[in-house]
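Note that one protein chain is taken out, while the other chains of the complex remain in position.
For clarity, chains are labelled A, B and C in written order, and residue numbers in each chain start from 1.
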Amino acid sequence: MSNAFVYNFDQVQNEMRAMAKELLESGEATMVIGWEKGALPYQSTPVMIRSAEDVDKLIWDAYCQQNLSTYLIDYIYTDEKVAIFAKGCDTRAYNRLIQDNRIKAEKCIVIGVPCPGMKNAREAARLPENAEVPMANACKECRYPNPVVFDKRVGTDVTAWCTERDFSDVEAIEAMPADDKYAFWQSQYTKCIRCYACRNICPACNCTSCIFDQSASGWCSKDINASENQFYGVTRAFHVAGRCIECGQCEMVCPSEVPIMLMNKKFIKDIDSLFGAHEAGLDTNTPAPLSHFSVSDPEEFM
Amino acid sequence: MERVGVFICHCGSNIGAVVDCARVAESVKDYPGVAFSTDYKYMCSEPGQEMIQNAIREHNLNRVVVASCSPRMHEKTFRACVAKAGLNEYMFEMANIREHCSWVHAGRNEEATEKAIDLVKMAISKVCNNEVLMKGHAPVTKRALVVGGGIAGIQCALDIANNGYQVDILERTPSIGGKMSQIDKTFPTIDCSACILTPKMVEASSHPNIKLITFAELEKVDGYVGNFEVTIRSKARSVDMSKCTGCGTCMTKCPGKADDEFNMNLRKRTAIYTPFPQAIPNKPVIDRESCLKFKSRKEGKDVCGVCAKLCPAGAIDYEQQDELFTERYGAIVMATGYEQFDHSIYGEYGYGKYPDVISGLHFERLVNASGPTQGHIVRPSDHKEPKTVVMVKCVGSRDPEHGKSYCSRTCCMYTAKQATMIRDHCPDTKVYVFYMDVRTPGKLYDEFYNRTREEYGVEYIRGRVSKIYQDGETLRVKGEDTLLGRQIEIDADMVILANAMIPNPDSERMAQIVGIGYDKDGWFTESHPKLGPVETHTAGVFLAGACQGPKDIPDSVAQAGAAAVKVCALLSKDQLETEPTVSKVDNKLCSGCGLCVPVCPYKAISLETIQERVAGKTIERQVANINGSLCQGCGACTVTCRSGAANLKHFTNAQILAEVDALCQTIL
Amino acid sequence: MSDNSVKTANDVAENFEPKILVFACNWCTYAGADLAGTSRLQYPPNVRILRVPCSCRVNPQFVIRAFQRGIDGVLVAGCHPGDCHYTTGNYYTRRRFLLINRMMEYMGIDPKRFHTRWISGAEGPKFQQVVTEMIEEVRAIGPNRKLRDDMKVTVNTDDIVASVEADTKVVADNV
Partner (left out) sequence: MQFLEKSKLGVLLMQLNVQYRLLVPVEYKGLTQFAPYSQVEYGVSQFYLDGNVTVSPKTVYLPQSEAMYKFSAQGKKLAIEEMPALEHMQVLFGVRHCDTKAIACLDKVFLDEQFPDPQYKDKRDKTIVFALACNNPKATCFCESMGIDRAHADNSVADVQVYDLGDVYGFEAVSEKGKACLDGLTGLNEGASRLPDQKPQSIAFDAANLPEKLKDMFDHPIWDEYAFKCLNCGTCSYICPTCHCFDINNKMRGTTGLKLRTWDSCMFGEYTQMAGGHNPRPGKKERVRNRFLHKLQYFNEKHDMSLCVGCGRCIAKCPVNMDITKFIRQVIAE
């Protein structure tokens, strides 16, 4: 985490603006998606730049959490050539989307941005104005702060501050008695208002039609209660199992502060121990663990 | 509007004695969707079926539930029954209240009745979600492929060809003939194997409906019953088959030497060779491993070329490459045969180190007039005639610890045959046979065995051999006579082991290519051990001969004929009915992520590009497309599909959820 | 066990009779259950079999749904790996349910309530044994209240109080 203070946001920001300007002026890109300053100091918001004159809107600071890769889906059927700025996790998201056949590489320009880790905006909102803001939870465990794939890049690589995932939070729940586990999840999922922000920001949740948007299908009901919410939670976690790129966006955007990554990390932990280490989104060739099998998978069902 | 008819069968007292059928019928009378409900003694009987058909007409039913035995028993019966009354046969469901209820809950009438009610409600809820389905039709390619050119493959191909259908024999070695061509005599008649085999080989090679594809391997099988697309690798023969006349001049001066596999490595052969004199096609191949030219090429040189110089037809082609080609077939017969168990794992038999401890197949070559010893029974080590021969049965068979758990079926008889042949050729030679059991369940088999002992004086000793070791020129055989309860030691000149039959070492890979099952030993799995012995679980793929399990020649030939009949029955149809209970993708819901593609065991799913109108603009995007003829309806894709776009007809998400809900509704 | 007793037994543990759903693949486990029937192998009448073509057809969402609707136990059963009628289906089942079983446990569902087993068409006795053991285990731990989505009419915020008032202990914010 020591990278944070030696990292020069302003310098990278200047490079980003220059890069955007160059791409737009040369016509290589018809639009550039980056971040601009949001309503509050700890907020940033995606911005679409179409003209070289507007590049100064672009900013780069410790609150540029939003993953811009998912926006590429919106332009797959247009003639746009879209450039996006992408942190390490965003490039993994980009690979996820390529692998899921949701975007086409030739229509995108990925500008890699090495990332020193984003700050916890939720804490920032609670803390006094000038307090030291901790790193966002998912970023603390980030092992790929540098882009894993890119067409162009700005900044210089940072050294990863984390080498192994920290499963202590998952293990803490695993260690609880069954009733306590249930009470814990029950209490978390009673808070869920099913706004689907977690799903919609998730690069792995990229279906054109989610089963939770098909209330006529009988899969789910619009009734909101702990049971239905947990059904939603487990199902979504299962759907992204082995496909989650661990950006932690789902948890960050949850207005109810449900610890969603605790679900995702449980699957990640079990996949690693049962089927071998797997890192989603590092490339576009490695198949998702649930789309293949090995005859020598652990046998517990005899 | 669903109008379900519910029919509860008593099955005499089978169900009726435990389940209160009348109460079951009564309790679902008002269940949503039910228009009629009754019970009857035997629903599957003529009057029972008439009752269903009358009710369909009288009550205007559009769906039917029968609660009776297992659908594995009578689903077809009742589907046909409702179809006769004008309903689509898939608007029918069965509730299993016999095997799953009355038979397993005897005496617990109250609880069994409650359970039956639940099962019937589940079936009703499911049938309310059933959809009209139509069987599909696929054309049939009227040509068969027989994989393996041994006696089973040859016989099967002949039978198919004689029925008027085209058939190809795919053989991986340079010649057809298989194991039978290596065998000298056949039991129990002691007629010459080659004399009965070669006419079949010639018939096959000259039959207008048969094409031989030798020195070739099965590479890939796509498609489905009636329409297989088979990719075959034709290995480089280095001899142009169209030019070669089969004169054999090329082989006369070849300096390359290699072990002669056909003669069980008992002698050498040339690098350009035909496996045996009667080989078909009788055209040589170059064994590139032992050919001097090809060996020198690896070192950057290019020597020899004698055969090319000698060949009067100019048929030698050193530049030939393996060729891949694709053929279409309507049916495939697997006749890949067997291999001999390798006895070198057994320390007690000398780990295969002693040259005079040989296997049964070695003996066949020794005793064969065109074999390495011109038919003289001599020891491989010093070419002396053995005066004492010990034969050991069950080498690798019936030995779950080190070998195979099964009985290889043929060894008792071929041991007896070989024993009589030794006594015939060398009347002075003593023959001892160590055995665990003697199993001779075939026509004239036991008679033959008795003659071996009584007329030929072969001594049978019941017991295992515990050790064989070389002592000077003799082999000392130690064993136990369990009938007399004493240790035996025999000084033998030669030991013949009756090795087990094992599947072709490649059988598992072959099974995966073709998409059929195999058992723990690697034998191909038949679809039913009794009622489907030549069929497999993959429609259109059949089994002939020893690839399914150890078999002797008459059994292999019989099975080959059986498989041929199944093939002909299939090829006689112009179109095949296909089950409609397959997966289907709802394009509207599909994102085209392709996660279902690798999951499908039948390669039935591919991504296709479709055109769509989105916000007033025509766009192209990819969606999964399921080939309904390839799909077998397992449902693996439906769970992989996050958005529920892939759904399995007749076992749809809605149907299964309806069943789950129906079962649980009495709880909440 | 009358219909009525099922409803009331849920709160009277000593008379409790669990209801267990078995997802059985058509080719192996369903046939195995048929064999148990033809062999007259007796087992308690608490299981209900739902036939699917292959165990790989069983979506984990079906299993959660059953628990939501109040089932006491679920068994997913299919052919032994290597014996699948569809060649590879049950390998996917194995992967999926290795994960889901762990997740269910993580959610606080007693693992005794949820099993996956391979039962072949020849294993009538195994079917009998597996379901008998499972029924006994589930009977011993009582009715399942977890994950239930019943007909109670509450708003979300009341669930929190309900969860406090229920027999479960609320874990303090120490996690």
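As a working rule, a contact is a pair of C-beta atoms (placed from the backbone, for glycine too) under 8 Å apart; a residue touches a chain by one contact, two chains touch by 3 or more.
This is a predicted model, so every value here is computed, not measured.
The chain not shown here is in contact, across the full complex, with A, B, C. The hidden chain makes contact, of the residues A:Gln13, A:Gln188, A:Gln230 or A:Asn264, with A:Gln188. Considering the full assembly, A:Ser256 is the residue among A:Asn14, A:Thr30, A:Asn137 or A:Ser256 that touches the omitted chain. By the touch definition given at the top, subunit B reaches the unshown chain through residues 29-32, 588, 614-615, 661-662, 665-666, 668. Summarising the interface, subunit C meets the missing chain with residues 69, 150-151, 153, 155-158, 160-161, 164, 170, 173. Even with one chain removed from view, subunit A keeps its contact list with that chain: residues 38-40, 43-48, 66, 70-71, 74, 125, 187-188, 191, 193-197, 199-201, 209, 213-215, 221-225, 249, 252-253, 255-257.
Just so it is clear, only the chains that are shown with their structure count from here on.
Listing every chain that touches subunit B and subunit C alike gives A. Comparing the chain pairs A-C and A-B, the larger number of C-beta pairs in contact belongs to A-C. Across the assembly, subunit A contributes residues 219, 290 that each touch 2 or more other chains.
For subunit B, the set of residues touching two or more other chains reads 599, 640, 653, 657.
Subunit C makes touch with subunit B in their complex at residues 1-3, 6-7, 10, 17, 19, 21, 26, 30-31, 33-34, 36-38, 40-45, 48-54, 56-60, 62, 65-66, 69-71, 83-89, 92, 96, 128, 148, 150-151. Residues of subunit A that touch subunit C in their complex: 169-170, 172-174, 176, 178-187, 190-191, 193, 219, 223-228, 230-231, 234-235, 237-238, 241, 263, 266-267, 270-271, 274-275, 289-290, 293-295, 297-302.
On subunit C, the positions that touch subunit A within their shared complex are 60-61, 64-65, 68, 80-82, 88, 91-92, 94-103, 105-110, 115-118, 146-149, 154, 156-157, 159-160, 163, 168-171, 175.
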